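Note that one protein chain is taken out, while the other chains of the complex remain in position.
So that you can tell them apart, the chains are marked A and B in the order they are listed, and the count of residues begins at 1 in each.
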Amino acid sequence: MLTRILWIARITFLEALRQRFLAFLLVLAAGFTLGSLPLRSIDFGHGELKFLADLGFGALLLFGSVLAVVLPAQLLYAEIDNRTALTLLAKPVGRGEFLLGKFLGTWAVLGVFTGVLTLLVGLILVGREPMVAARALSLQLTPPEVDLWGLCQHALLQWLRLGIVAALALLVGALAQTFLYTVVVGSMAVLAGQLVWIAQDALARPDGSPLGRAGLWVTTRLFPNLQGYNIGEPLVLDPSSVPEGTVLSLVVAAIAYLAVILLLACAAFRRREI
Amino acid sequence: MRRTAWVLVALLGVLGAGELSSRAWSRARAVVPELRRADLELTAGQGVALGLLGGFRPLLADLAWIRGYVLWERQDRTCEAHLRTACLLDPHSNYFWENRANIIGLDMAHWEIRVRGGYFAVTEATQQAIFERYARKALAALEDGLPVARNPAALLALGGYLAETKIKDPLLGAEYYLRCHRTPGSPWYSAYFHARLLRDGGKERQAYEWLRPVWQDKLSKREDGSPTELAFLRDCERSLNIPLSARIPPHPCESEPAR
Partner (left out) sequence: MTDLPAISVTDLTKDFRVGIRGVKLRAVDNVTFSIPRGQVFGLLGPNGCGKSTTLKIVLGLVPATSGSFTLLGSAAATPEARARTGFLPEAPYFHRFLTGRELVRYCARLSGVPAERVESATDDALALADMTEAGARRVGTYSKGMLQRIGLAQAVVHDPELVVLDEPTAGVDPVGSAAIGRMIGAMRARGKTIVLCSHLLGQVEQVCDRVAIMDRGRLVLEGRIDDVLARRDAHQISVEGLTPAARAAAEEALARHGARVTSVEHPRQTLEDLFRRLVTGSRD
């Protein structure tokens, strides 16, 4: 079973790398990240490194999210529309194996995307760090430091986050009939994931009707909180401010969500007519 | 039956993952800039939704600030909404909090006076009431920024300044400078200003008794010996008729020229 999943993942990965959409988004995100260098002049008092990091991480978040929704939907529907799925599923390949293979191949590509952009941001930060530190010292301020281990942790969190988004897109794709519907509903699910923290904060307050609180509780459990993964700036520039165990708890939550969403996607895909 | 079992497993899985996610969020939210829901609703029409997505917050904050700045140049009070948006999107930035308070506390009062007919048309008492009203509004904005700004001491110092010069309440100003002095990264003058304003508020003895141990334990150990604070203490000793034997012993910095 693992052999078949990995073979499907490998072919999916090779196919995804050849998608023009991936190259386009990568160039766009890299351009946006590099564009932060000349934009430094409108920094009204932020730490320069914070500004550069936030812009780079923002590019990864925005363009990565778009890629994580569109790419798996594109690859899945290409297999179905071209009927290569027929050829594969007529072999002793389970539908769940097929879907998991598509996910792993897509996730690997998202890992490449995350790695490239994180490397770019890291180079920019490390390159600017000495000059920014010297300027801070001259003003008798604490010089900022770039924590490379924090950068690696942030890359891992973003990769996991994009994995959750891709799994959600595959779940919708397994149920939907068209590519456009999958992308639209997948995007809405991502937006819900970015905003569910509002419900979690509301739930933390003691006030509110029981019915309202029950609704909030269900909402906060159903949708993964994607906002929690956006702690790149403190991880890289102020790691001491990040409570111990935060990264580990986020990783565990991400793995749990991935497992559940992929299970649901496989179950939905089993009944789908190809 | 089997299908029901699988549905239950899926449901438990989702709830379990959600519980883990909630716990992770309770750890992570401390380092993700806080966006209060009430303020969010007021500025929802100004691109905050994009800011909520987590990325590009500083850039959007800057854009909101630029828009607010343009309106400030036109003396348009609607600039306040944009300045508030900038503070919400980038709450760690001292620049936004300080300048927002300055604009509210120092500039908007003048705009309102001009709208009402100018300084000759508006009575002194009314002018003072206007200054006080806007200064208190600025203090409220500063209080919002204290928990999240990178350098809260600077905000407290500004609060002391507004309380002294615009609200004309020296004791309120003294309170702000005291809080400033107790905050890490406070400016050198915060202790002195607290004591001075206490004296201006009629609490000279309290000012002396507070500043003296602070000077002796900490400020006197500075390179210049803090002569300004020592001069203030000497003034208090004379006006309070403190016996010579109870006064602060002579200090080398008293022979140096005053700052």
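The definition used in the following text is that contacts are C-beta pairs under 8 Å (C-beta built on N, C-alpha and C of every residue); 3 or more make two chains touch, one makes a residue touch a chain.
Computed from a prediction, not measured in an experiment: that's the story for all the values here.
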Missing chain: touched chains present in the view: A
Omitted-chain contact residue, chosen from A:Asn82, A:Thr178 or A:Ser241: A:Asn82
Where the missing chain touches chain A, by residue: 3-4, 7-8, 11, 14-15, 18, 82-84, 86-94, 271, 273-274
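Just so it is clear, only the chains that are shown with their structure count from here on.
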Averaged-CA centre spacing for the pair chain B and chain A, given as whole angstrom: 36
Residues of chain A defined as touching chain B within the complex: 39, 42-46, 50-51, 54-55, 57-62, 191, 194-195, 197-198, 200-202, 220-231, 234, 241-243, 245-246, 249-250, 252-253, 256-257, 259-260, 263-264, 267
List of chain B residues in touch with chain A within their complex: 6, 10, 13-25, 27-32, 37, 40, 52-59, 62, 65-66, 90, 92-96
